[in-house]
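This part shows chain A:
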Amino acid sequence: MLATRGLTWRIGEVAIVDSVYLDLAPGEFLGVIGPNGAGKTSLFNLITGLRRPTEGRILLDGEDVTALPPHRRARLGLGRTFQASSVFGSLTVRENVRLAVQAYRGGSMKLWRRAAADREVAAAADAALDRVGLQHRGAALAGTLAHGEKRKLEIALLLAGEPRVMLLDEPMAGVSAEDVPELVAVIKSLTGDSGRAVLMVEHHMDVILELADRIAVMHHGALLACDTPDTVMANATVQEAYLGESL
Partner candidate 1 sequence: GSPQDTASGGGDSAAPVKVGLVYSQSGALASYGKQYIEGFKAGLDHATKGTGKVGDRKIELTEVDDAGDPAKAVSAAKDLIGKGAKIIAGSTASGVALQVAPIAAQNKVLFISGPAATDAITGANKYTFRSGRQSYQDVVTAKSFIGDPAGKKVVVFAQDGAFGDANEAAVKAVIGGAGASVSSVRAPASATEFTPFASQIKAAKPDLLFVAWAGTTAPAMWQTLDQQGVLSSTTVVTGLDIRASWPTFGAAGSKISFLSHYFDGASDTEAAKAAKAKIPGGTIDLFHPDGFAAAQMVVRAVQEGGDDVEKMVKALEGWTFDGVKGSMTIRAGDHALLQPMYQAKLSGSGTAFTAAAQKSLTGDETAPPVTQMKG
Partner candidate 2 sequence: MTEVKSPEVPAPPAAVPDELTPGRRRWHGVRPWLPLAALAVAAILPYSTVSLPGIFEGPLNSPGTLQLLAVCLVFGGLAAGYDLLFGRTGMLSFGHALYFAAGVYGTDILVTRAGLPLWQAALLAVTGATTLAALLGAVALRTVGIAFAMVTLAFAQVGAILVARDFGGWTGGEEGLPLDVSGLPPALVGVTNTVNLYWLALAYLAVVVLVVHRVSGSPTGRVLAGLRDDERRIGVLGLDPYRFKLVAFTLAGGLAASGGVVYCLIVGGASPHITSSELTLSLLVMVVLGGPGTRWGPVLGGILYMYLDHRLTAFGTSDAVESLPAVLSRPLSQPLFVLGTVFILAVYFFPGGLASLTSRLTPLTRALRPTPRA
């Protein structure tokens, strides 16, 4: 579904992302782990088009999207969340999600229609909010949300777009322990049926292990391993470079 072919991003001499070959099958859940600074977020930036790779290609459904701007890729079904929450701070939570729904359904370039009157958009937005458990915060300004709530809103924004390939950048970071299972359930429900593929960076190993079909390990920009969770966890290098000794 999504594939990268020798994807490389250099700044000066340093390869931040180094010749990455990834293949994501429909319905697959691929976890990405790696030490801080391994280049995971950078890889996401390349795939979504926020950065241009120095070498390599990105294929979406077999089609080369390397040269497309972010919004075109999004329309092809590529959605993502950001590591540092980026929501529309001066809009309400509900309005945030409605915007995302509207962006997905099309018809954003309508200057003379009443946006609020579109019940379908509203309903879809509420459904997305419901799924992440933020419906009670619908009227709050997104900018005033506490950190964990923003993370949930990020996911709601992603859900609204019903992407076929989803890139999640550390969705659990800063989410209180109590909410983690809930969020895990939400993310789990994303994949089950629809043949959606997920690429998720996460440092919470238990979450990764619970969700991921395969785990990719990045180190110094390169793909160290990409295999089943068991194999990866058993890998000595991963143990040493990433997991360290358990607390």
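Criterion applied: all candidates are chains of the complex that A comes from, given by their letters.
The rule is simple: contacts are C-beta pairs under 8 Å (C-beta built on N, C-alpha and C of every residue); 3 or more make two chains touch, one makes a residue touch a chain; residues count from 1.
Predicted model only: the values in this text are computed from it and were never measured.
Q: Number, please: which of 1 or 2 touches chain A in the complex?
A: Answer for chain A among the listed options: 2.
Q: Using the touch definition up top, name the residues of chain A that touch candidate 2 in the complex.
A: These residues of chain A touch candidate 2: 48-50, 69-72, 74-75, 79-80, 82, 86-92, 95-96, 98-100, 102-104, 107-116, 118, 141, 157, 161.
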